[in-house]
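A short write-up of the structure that comes next.
Here the complex is missing one protein chain, while the rest keep their positions.
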Amino acid sequence: MSTVFKRTIPIILTILIVLVLCVKAFTNEPNFTFWGQTFQTWSSLIVTFATFLGPIVLLIYHFPKIMKKANEPIKNQWIYSISTVSIMIIYIVVGVSLGSTSTTYQWLYNTWYGPVSGLLNAVTAFFALSAIYRSFRVRSFESLLLIGPALIILLYDAPIGVTLFPPIGPVSEYLFAYIGPAAFRGFTVAASLGSLIFCIRTALGWERGYLPSEGESRGA
Amino acid sequence: MTIADLLLLWVPVVTIVIGLSFVFKDWPGWRWVETMIIGGGTGHVTVMAFQTLRSNLFTPLIGGNWILFPVVIFGVLMYFRFAPNKIQYFQRYGYAWIIGSGIGLVISTMIQGQILPVIKQTVNIPGATTIDTINNAIGFVIFVTVLSYFIFTVEHKPTLGNSGRIGRYFLMIAFGLGFSTLLMTYFGVLLERVIFIMRNLSLL
Partner (left out) sequence: MAETKSDNIWERIQKIPILPLRLLFIALIIIPLLFGITIPMTPSTPTKQYYDFIRNMPAGSVVLFDSQMYGWNYGDCAPGCASTLNLILNSPNNLKLVIVFEGSDGPMWWATMQKDYKVTIPQNKKYGVDYVQYGWYVGDERGFAALLDNFWGYYPKDYFGTDTSTIPMMQNIHSGKDIGVVISSTSLSALIDFEVRQAYGRYGIPLLSAPAGMTVMSVIPYYPYAYKGYITGLSGAAQLNSLMGIGGLTSLEGTAFSFMTLEAFILAILGIVGGYMTTRGGKKT
């Protein structure tokens, strides 16, 4: 009986949802259209519900570190934990009570989080530059195939490159218009077929990896 | 200028400069900026999710649109991951919705939306001019060789092996293009942060 509740019912539910959405896509039958649209709306709102797992898991991770004044994984971790949790709580309290369109919340966003939210990518630019300088080495035909087009497009992106080496323009356009799309079409079809087969297997109940196991870590 | 305006002007400049200093050294200032990113990001997403639920779920529900009630049930069930082991499996009912809807949308639209049009475009070799026809034929050859590289159920003996190898070469050219376009994103983001600092310092 417990297997029915733990495994069978979730799988039957998955299959039912898939069937309704598939039939809705291929027929104009009003009931399936109505329930298909309803299921779509329900699932997007259920995903929204899942968003609150983020702050809960964050609290479960950081609170013990604050209580124990932990110095792991880095020295003075508990101070950083206090900072993380307090910033999160301030945002939630202000945002929920005043709304995201309020002046106070906009100020909070534009002062504390917005400007730094893209820093990881910005910092990566520096590391990409040193990677280009230190690791771009052509040691084989295959590495030439990888690095050559990259260099051509790098030069094409700088308009002065096209001025200095005019053939770069048509070569780059040809790469982007014919070679790149054709190769990526093959890649896309192969990847799409693979994911389609995986989806069908999941819909038939043969793939159950998406069902969380019992006793799975609760976020700590 | 009020204190709020001054903070709005200077705090981002200081935090961005501290963040960019990570390139030179990992130090406590960068760690503190990291906490801002993580705490602020989590808080913001929570606020936006709450607002979305309030306007799209709770307000219509209170207004009498009871068809949305199952969303509350299945949404709450997802939080059974924090429950004792014996009843933890109820979270699967919520996940079934997320996975089932994703799969349903993919299965029902992938073939006619993604796969068939791509194949149709590729096998349409005759073009308006001779050059177009030649280019389309080259594209077709590239497509077939790249596809043959991904055939894993048959041994890559001479014909398939050579075809797969040529396909791999074209894939490497394409990934080389992808690498330089990836650099564009990183450079663009860094450029914009520097412009932000210059603007706040009235240099721009």
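Letters A and B name the chains as they come in the text, with residue numbers starting at 1 for each one.
We take it that a residue touches a chain if its C-beta (ideal position, glycine included) is under 8 Å from a C-beta of that chain, and two chains touch if they have at least 3 such contacts.
Keep in mind the model is a prediction, meaning the values are calculated, not measured.
Engineer: Thinking of the complex as a whole, which visible chains are touched by the chain that is not shown?
Structural biologist: The omitted chain makes contact with A, B across the full complex.
Engineer: Based on the whole complex, identify which of A:74, A:93, A:138 or A:204 touches the chain you can't see.
Structural biologist: Within the whole complex, the residue contacting the unshown chain is A:138.
Engineer: Among A:31, A:71 or A:110, which residue is in contact with the omitted chain in the full complex?
Structural biologist: In the full complex, the listed residue that touches the missing chain is A:110.
Engineer: Spell out the interface residues on subunit B facing the chain that's missing from view.
Structural biologist: Contact residues on subunit B toward the absent chain are 23-24, 44-45, 48-49, 51-52, 55-56, 59-60, 101-102, 105-106, 109-110, 112-114, 117-118, 120-121, 174, 177-178, 181-185, 187-195, 198-199, 203-204.
Engineer: Extract the touching residues of subunit A with respect to the undisplayed chain.
Structural biologist: 25, 36-37, 40-41, 43-45, 47-48, 51, 100-101, 106, 109-110, 113-122, 126, 128-130, 132-138, 147, 150-151, 154-155, 157-162, 169, 173, 176-177, 180-181, 184-185, 187-188
Here is the rule we go by: only the chains that are shown with their structure count from here on.
Engineer: Where on subunit A does subunit B make contact in their complex?
Structural biologist: Checking each residue of subunit A against subunit B gives 5-6, 9-11, 13-22, 24-26, 38-56, 58, 74, 76, 80-81, 83-92, 95-96, 99-100, 105, 107, 109-128, 132, 142, 145-151, 153-154, 157, 175-190, 192-193, 195-196, 199-200, 202-203, 210-212, 214-216, 218-219.
Engineer: Under the definition above, what is the set of subunit B residues touching subunit A in their complex?
Structural biologist: Contact set of subunit B toward subunit A: 4, 7-8, 11-12, 15-16, 19-20, 22-23, 28, 31-53, 56-57, 67-68, 70-71, 74-76, 78-79, 81-82, 85, 88-89, 91-111, 114-115, 118-119, 121-122, 135, 138-140, 142-147, 149-150, 167-177, 179-181, 183-187, 189-190, 192-193, 196.
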